[in-house]
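What follows is a single structure, and I will ask about it in a moment.
All protein chains but one are shown at their positions in the complex.
Per-chain numbering from 1; labels A, B and C assigned in written order.
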Amino acid sequence: MHAIGVDIGGTKIAAGVVDDEGRILASTRRDTAPDDVASIDQAIAEVYQELSADHEVGAMGLAAAGFVSPDRTSVLFAPNIAWREYPLAQRVRELLPDGGGDVQIVVENDANAAGWAEFRFGVGRDATDMLMLTVGTGLGGAIISERELVRGKWGAAAEVGHMRVVPEGHYCGCGHEGCWEQYASGTALVRDGQSAVISQPGRAARLLELCGGDEHKLTGPQITQAAQEGDGLAVELLATLGRWIGEGAASVTALLDPELIVIGGGVGAAGDLLLQPVRKAFADQLSARGHRPEAQIELAEHGNEAGMVGAADLARR
Amino acid sequence: MHAIGVDIGGTKIAAGVVDDEGRILASTRRDTAPDDVASIDQAIAEVYQELSADHEVGAMGLAAAGFVSPDRTSVLFAPNIAWREYPLAQRVRELLPDGGGDVQIVVENDANAAGWAEFRFGVGRDATDMLMLTVGTGLGGAIISERELVRGKWGAAAEVGHMRVVPEGHYCGCGHEGCWEQYASGTALVRDGQSAVISQPGRAARLLELCGGDEHKLTGPQITQAAQEGDGLAVELLATLGRWIGEGAASVTALLDPELIVIGGGVGAAGDLLLQPVRKAFADQLSARGHRPEAQIELAEHGNEAGMVGAADLARR
Amino acid sequence: MHAIGVDIGGTKIAAGVVDDEGRILASTRRDTAPDDVASIDQAIAEVYQELSADHEVGAMGLAAAGFVSPDRTSVLFAPNIAWREYPLAQRVRELLPDGGGDVQIVVENDANAAGWAEFRFGVGRDATDMLMLTVGTGLGGAIISERELVRGKWGAAAEVGHMRVVPEGHYCGCGHEGCWEQYASGTALVRDGQSAVISQPGRAARLLELCGGDEHKLTGPQITQAAQEGDGLAVELLATLGRWIGEGAASVTALLDPELIVIGGGVGAAGDLLLQPVRKAFADQLSARGHRPEAQIELAEHGNEAGMVGAADLARR
Partner (left out) sequence: MHAIGVDIGGTKIAAGVVDDEGRILASTRRDTAPDDVASIDQAIAEVYQELSADHEVGAMGLAAAGFVSPDRTSVLFAPNIAWREYPLAQRVRELLPDGGGDVQIVVENDANAAGWAEFRFGVGRDATDMLMLTVGTGLGGAIISERELVRGKWGAAAEVGHMRVVPEGHYCGCGHEGCWEQYASGTALVRDGQSAVISQPGRAARLLELCGGDEHKLTGPQITQAAQEGDGLAVELLATLGRWIGEGAASVTALLDPELIVIGGGVGAAGDLLLQPVRKAFADQLSARGHRPEAQIELAEHGNEAGMVGAADLARR
């Protein structure tokens, strides 16, 4: 059965028709306003109609950044969109011709959806127990246990970025300190790069050059570029990011014993400059090493379309 | 169906016949030698024969401290008993008359078994998603997700005690630093008490009295007793233990979103002196508080027999 | 001998004539531009002429935020004013009639000057070994050892705010992480208050009210006010600030063994709500407690004028 997946971002939605093997047969997008939730409903209805005109679809999955109700119909809370206990599936359905007929409409957390895509159609296709880590602005995740997505009692599971890794560590936007995503994210990479420009001026020449002399304009891709050129400081910055990813992954592994840990997000562009420190740190911190099989750590195969694909696939199950 | 549960400790085994509602109908025990794995097999065979003489049993569950193979037949590694990839179920079966007939024999991790007992017959009987924390010499745990025990890919899940909570923190017997169980265990409670006797001599009079003037003989129950008498230092020590339990539980909750967190182990005797600091710390550290339902935190209802009961119940499923 | 003290801030200078007992006989001020160092020289020359018209003065001390050269003539580096190896004393002298005659002109670090005022004329007047901690936007300090100011080899001693107290802790503007001033300053107090508004919304009603509903406008005095009214969260916030001050002071005491630790800066307005947690944390963390005399911890007696008074007194020595 074909299904539509919709990835709802802060200012736009991207949607596609996804077949049983995770291929995107057609796609489209709309701009939206994060403060106007009705505009999002409307946009979803539009993309549904556009895509279903040419494809027969039996389900639609809506990937949203936020806590999703256990029955997968509502968004309980979202950090960046004004949803508060919002019955998203129902609101969209009301805008569809014939109420959408018997098309199944479900809401999924976007990180869960992306992890599911990787599990079903990506590097995790042969796995049964998998941890997905999406290293972007923050650190998102998904947990697959015995081929099932772990959503938790109230749909709030896999908020891996808020596992505390340093007591009284970096401030987090969530109001706590030391959250993993403050150490293992693209934001942390850039922040550490900016700090290094100040504390180690003698080593930061290339980074300064790339950001035009203003460290406030430094970006993650610039750090990756410098590292790929061999810049010592940039290599260190990626290694520090990798260390935090790997050390945290070892803690999660103590809890969940996955066979596969998948690293997604833009930092994957750094390749082995990131992956090798991740693997070393994971091995250094893995409990009972030598007495247990060890999880593989791999880069994700899907890119930005993972949320769309995963939401579509989850909707039709 | 009645089942036998066997709790295999370092120097003895305890076994019982458990009915469908988790009641122990009969029980027995044997002494064993941790270095002589054959003696353990033999003792298990003996208790099986003793208990099955008077009760019809269809399954036997063996609760063992160690990593259990995914097919629940073998112990891959145990810290305190000389098992290394040991086919425990098969070895026991070979010692039974008629090879045990068609009785199902399964091996389970002891902390998982204890958590399962609490989930099925204890404070978690109405829960679907639960975290069990057994606070004893170390910190053990069990994870129940959607009514299923999470064992992980290779049977090593729920090793909660080795989630790292303090980078470069207390040394752990596992060879790492900062493991949760070095902060949230009876051992940590006693160690902190001993330290306080040295660093805060003026406040430690009652503790010193209880341990006969030698802090090396201080015990957890002495600290609990002093706290219950109102001793300020002892109350603080329990509060510190509770804080670590609660803060770590908040990190696990970021990953798993359980509805119930159960605290087992001897420290439960401290009651609210422990439980209130656990709850406060959990609330203080819970991510997205106010935007999500919050897990209840309760003491376990079962005591030492939990491993036996849980193993029996898991065996017959 | 009377001396002039000048406290050079980012946008203004304050100057006064100080007698042998630390009393300010006359004072004046000028606005300045931090990017125009010549305007600062000129303003200093003006206040000198104004004040020396009516008072016979033998020395002038210039208190500056920055690293001061060991010969006390130059500012090597200042974070907020465009001085780089700047011969401040000489530049000022060139602007004085008759080159200032034989008036002694010396430069001092402003935190050192403030600590010296407290040592000579304030709460430390009977001490020989003292640690001053000025808790403001950052955390400044001064060290008095055997009645002498400790300046270090290159004038950069007593930068107490950059002692690291949490490895990989809060980011600091200096480019490092975990600096003491990121935990023990008015800035940290406000930052923690803002975090608490997010993470503990149920307890933050009074703080939110005081800041007009916008936590970005929360101030330290508002937290102090709420605490004085009995607000539980505000009391906790001050206690956390106090704990960090006291714990860090215990580390400094391991190095320097002072008899007196003086807390200056605006947070002193919180009185015992701050001081008692400082003292408790200091006692809890003091090494070899019970085997050594313990330093007193007191609030500073001087306020904003301490830098002026201390600079004047240091100039005439």
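Everything below uses one rule, namely that contacts are C-beta pairs under 8 Å (C-beta built on N, C-alpha and C of every residue); 3 or more make two chains touch, one makes a residue touch a chain.
These numbers come from a predicted model, not from an experiment.
Engineer: Determine which one of C:Asp35, C:Glu56 or C:Glu146 touches the chain that has been left out.
Structural biologist: The missing chain is touched by C:Glu146.
Engineer: Give the residue, chosen from C:Val37, C:Ala111, C:Val165 or C:Val278, that touches the chain omitted from the document.
Structural biologist: Only one listed residue reaches the unshown chain, and that is C:Val165.
Engineer: Identify the residue among A:Thr28, A:Gln104, A:Thr137 or A:Ser199 that touches the chain left out of the display.
Structural biologist: A:Ser199
Engineer: List the chain C residues touching the unshown chain?
Structural biologist: 67, 76-77, 128-129, 141, 143, 145-146, 148, 150-167, 174, 176, 179, 247, 250-252, 254-259, 285, 287-288, 291-293, 295
Engineer: Going by the touch rule given at the top, which residues of chain B touch the chain that is not shown?
Structural biologist: 166, 168-171, 173-177, 183, 191, 195-200
Engineer: Counting contacts across the full complex, list the positions on chain A that touch the omitted chain.
Structural biologist: 167-168, 199-202, 283-284, 289-290
Here is the rule we go by: only the chains that are shown with their structure count from here on.
Engineer: Taking each chain's centre as the mean of its CA atoms, which one is most distant from chain B?
Structural biologist: Comparing chain centres, C lies farthest from chain B.
Engineer: Find every residue in chain C that makes contact with two or more other chains and list them.
Structural biologist: Chain C, residues with two or more chain partners: 168, 199-200.
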